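Below you'll find the structure I mean.
Yeah, one chain of the complex is gone here, protein chain that is, but the others are all in their spots.
Moving on to chain A:
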Amino acid sequence: MAGKSIRSRKKKEQIVNRIVLLVVIILSALVLLPLWWIFRSSLMSNGTLYAYPPSFIPHEWKWSNYTDALKSFLYWKYFKNTFTIIIPAVSAGTITAVFCGYAFARLRFKGKKLIFNLCVGTILLPGMVTLIPLYVFWTQGLGLGGTYWPLILPYLTGGGFFNIFLIRQFLMTIPRELDEAAAIDGASRMRTLWTILVPSIKPAIVVVGMMLFIQIWNDLLQQMIYINDMEKMTFAIGLTNFTGSFGTKWNLAMAATCMTIAPGIVIYILGQKSFVEGIVLTGMKN
């Protein structure tokens, strides 16, 4: 009797799992559909783009849309400019986040709790609130308007609390015995941090770097405020302007969009495993 009920429950579970799998497949297809649609539109001629019924797969793959878009979508210039901001900002943010996360995870000092809580508090200070005084500070106070500095220098402060928190969370999972062993061998704290701890929290470093990367890549608002020179335009501004001026040529706009999205996909493929692991750990309390 009991055996029978367990068997029937197993069978029921199997059926439920099959239905769920089907639902998941349909939902994944729906999630991917916008991306496919954007990509397929980037390869079609303007005429076939507007035909009804729409074709799911382009009849001919018009890669020339990409070369056409590149005539006014100055990809490599935006690429160079964006990376001129991103490389120093991401490095600065990651390195300073490691120092701060280390202090919170490993060291004992007076006022630790207070400082930590003040850092937590910063996530409740919207960037929009601090934007105006910071703009005045960077442009009128330091005369850095029109340069990339106001977009880079803020990252010297640990790249925001979430990144410091992430490093701290990861470091706390590393056994302290490792530090102690290194100390017995005569290694200084900083040496231990950079040669032993940092290599063992590689996923966290990758995640922090990527989060900062995406954050800067997307920061249309600040780039619009601080950059007013055509020569200094970034991807975010470039794509916004491009689609604004090419309102009707959707195939070219989508080609530019795909080129802008592509680095995101490359990054994802490179760091997928670390990324998932890192995001999981930020959400965990311990």
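Here, a residue touches a chain if its C-beta (ideal position, glycine included) is under 8 Å from a C-beta of that chain, and two chains touch if they have at least 3 such contacts; residues count from 1.
Everything below uses one rule, namely that contacts and distances are computed from a predicted model.
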item	value
UniProt protein name of the chain not shown, from "Quinoprotein dehydrogenase-associated SoxYZ-like carrier", "NADH-quinone oxidoreductase subunit N", "Phosphate transport system permease protein" or "Carbohydrate ABC transporter membrane protein 1 (CUT1 family)"	"Carbohydrate ABC transporter membrane protein 1 (CUT1 family)"
Hidden partner interface residues of chain A, rising order	13, 16-17, 20-21, 23-24, 27-28, 31-35, 37-38, 41, 49-50, 52-54, 96-97, 99-100, 102-104, 107-110, 112-113, 115-137, 140, 154, 156-158, 160, 164-165, 189-190, 210, 214, 217-218, 220-221, 224-225, 235-236, 239-240, 243, 250, 253-254, 256-258, 260-261, 263-265, 267-268, 272, 275-276, 279-280, 282-286
